[in-house]
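What follows is a structure written as structure tokens; I'll ask about it next.
For this view, one protein chain was removed and the others were kept in their places.
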Amino acid sequence: MTSPLGKDLLGLEQLTAGQISLILDTAVPLKEISERTIKKVPTLRGATIVNLFFEASTRTRISFEFAEKRMSADTVNVASAGSSVSKGETLVDTARNLEAMRIDMVVIRHPASGAARFLAERIESNVINAGDGTHEHPTQGLLDLLTLRDRFGTLKGKRICLCGDVLHSRVARSNIWGLTKLGAEVAVCGPRSLLPNAIGEMGVTVFDRIEAAIEWADALNVLRLQLERMHAGYIPSLREYNRVFGVTRERLARAPRDVLILHPGPMNRGVEIDSDVADGPHSVILNQVTNGVAIRMAVLYLLSGNTPALADAAKAPA
Amino acid sequence: MSGAPDILLKGGRLVDPSSKLDGTGDLLIRDGKIESVGGTIAAPDGAKVIDCKGQVVAPGFIDVHSHLREPGREDVETIATGARAAAAGGFTAVCAMPNTDPVTDNQAAVGFVLKQGRAAGAARVYPIGAISIGEKGERLAEFGEMVGAGAIAVSDDGKPVVSSQLMRTALEYARTFGIPVADHCEDPTLAEGGAMNEGLVSARLGLKGIPSEAEEIMAIRDILLARRTGGHIHLCHMSTRGSVDLIRWGKDRNIRVTAEVCPHHLSLTEDAVDGYDTHAKMNPPLRSADDVDALQQAVKDGTIDVIATDHAPHHYDEKEREFSDAPNGIVGFETALAVNITWLVKPGIISLATLIEKMSCAPARLFHLPGGSLRRGAAADITVFDPARDWTVDPTRFFTKGRNTPYAGRTLTGVVACTLVDGRIVHNSGREGHG
Partner (left out) sequence: MPNSSSIVLSARAVERTITRMADEIVERNDGTEGLVLVGIQRRGVQIAGRIAARIEASERVKVPLGALDITLYRDDLQTVGPRPVVGKTTLPVALDGKHVVIVDDVLFTGRTIRAALDELADFGRPARVALAVLIDRGGRELPIQPDVVGTNVEAPRGARVDVMVAELDGRDEVVLTSGAGS
């Protein structure tokens, strides 16, 4: 096994700072490929990659598909709604069928936390977690890290606040692991009913009010608030959420420094983030999208080194 | 049963807290009863002699909480396979919870379980009847008819009794028949969708957590209702420090509350879920190290009265799933003794005598069941076990149909040598004593 990341990318919690930096460093030169007229390199020619999406997601799937195709891989999209029970075919069977078709890599998004690991433990192909339940979304975390690093030069000592529904957010979890490993100071801000009860033990500062978070932060990563949370009673209404926690131009104007704005998308304009902020001068939301393809290409490249090392070549890259 | 030869259990360590017995000696069984116990007994002609040197001879274990799945899910366990597995675990009697399909909520259903248990010819099977029809939590089942048919307690286990009014009525009504009401303590709104204990591990794994309060809120409710009604409330599978404190509060006030704990809550923590292992998924969930500590101390000081298994077999396919989709429960009959010895007796937290009190004497006493004693004239329900022998858990060799155990591959201490019910050997590991 010569891939520096191991067989799979399941999350950022288990990666070292060195491995995370390697992925970011690898993504930088790959960005240029998407600027070419012919947006293709032959690196993964002949590789078969299945995008196994058990949850609807246009943007992540498209981003992965671009990354795969630009590396010349053959891609197959499998969309399936819901869990094993409702589908009628278990995840185990799906895994075995894929393996029988000699798939090189699987990109999986699934509503159950732990599903990516479940799959990875049962098939030989590389497994990339594109979001499992509320557990992790490592490529999103990585592209957020790259976007921040592009702007700040380094993440060491930078203050990043994750705003919103951290309790249900796999993006938040991946960000917390990635940012802390690269030396950033991490905070969260949101109603306590949307923060994990054990958040105090996760090494992050907690802000109850968005004003305090804005004053402290170098960057805000604004998480999407889902309508279901209101229906499930975690917050009384979206209107109140926006009034108390919304990232608005007025609030940002009072910040002591320029605060960078990130959002994993899709945005609920007027709920967690106002349009003039999302489209404003400090927003790097579109950079996130560009970086997303490069990060995913980097991950595909690094995971695909799957063959036994020749004697001298087994040294880790500088 | 005359005609069956006498059985002499020779040279074992006789431990029976109910008669304050603890010492090396012999025990003679005749016609299914304990004929003579203690001292040296000469073997009568034709008697079968079993060498128990180095082993413990105890009153047979009684499990007041188990799921035998029949009727309805005979693919994962039948009363016959369950009773046989129980015997392999040293249990001479088990109580079967009513959340079968259909629910055991009437005298015919109770009679069926009893009949199947008798036909199994292994551990005794005592049916527990449902509190409410269909375990729906609406209308009371016919306690009288069920008890008449052989039920020894009532419970809606699997589910909590959500309506406090229904629990009150159940406790009052059960007094007529002198049976305990056993409750699965879980506030459904707090616990809904939860897959493991709420804490740092659940936050890291992205799994919805079940807070301790979901159990404690119902526990104190039941204790207060037992105070009001004078009924006997039995709290199933307690799992938190908070619950232990509340039980103590109740007992200090002489409220008729008894409590049980399962071996897995005395030995494993929520860390076992790391990696999304569905064999660590049960309800109530594995909790924190502090909870385990509190429960162990509660067994020691008597706040917890009995240890029961909550044996819950599931099909391999059902557990081989995404964590949040997998059903709750693990098997327990065949590992209970060893887990208890490994985590409680070996480290010196409780003595062997206390363990036998929790696994045999107290269950019999509190649920008004025969057994739990080695007195002369008692039915010969006896467990002989080696308290010091190590073995490695291999679920493929279980007698139960279920393979869902978190202890697979672990080395535990304590092996059942032989189990007798009514003086009949219902399990023999083939290992006689040899000091």
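Structure notes:
Labels A and B are assigned to the chains in the order they are written; within every chain, residues are numbered from 1.
The criterion applied here is as follows: contacts are C-beta pairs under 8 Å (C-beta built on N, C-alpha and C of every residue); 3 or more make two chains touch, one makes a residue touch a chain.
As the structure is a prediction and not an experimental result, all values here were calculated from the model.
Across the whole complex, the hidden chain's contacts among the shown chains comprise A. Within the complete assembly, A:26 is the residue of A:26, A:113 or A:140 that touches the hidden chain. Residue positions on chain A in contact with the hidden chain: 2-4, 25-26, 28-30, 32-33, 36-38, 40-43, 71, 301-302, 304-305, 307, 309-310, 313-318, in rising order.
Note that in this section only the chains that are shown with their structure count from here on.
If you check the complex, the residues on chain B that touch chain A are 198-200, 202-207, 209, 211, 275-276, 317, 320-325.
Within the complex, the chain A residues that touch chain B are 13, 83-85, 90-92, 110, 112-115, 117-118, 132-136, 170, 173, 196-199, 201-202.
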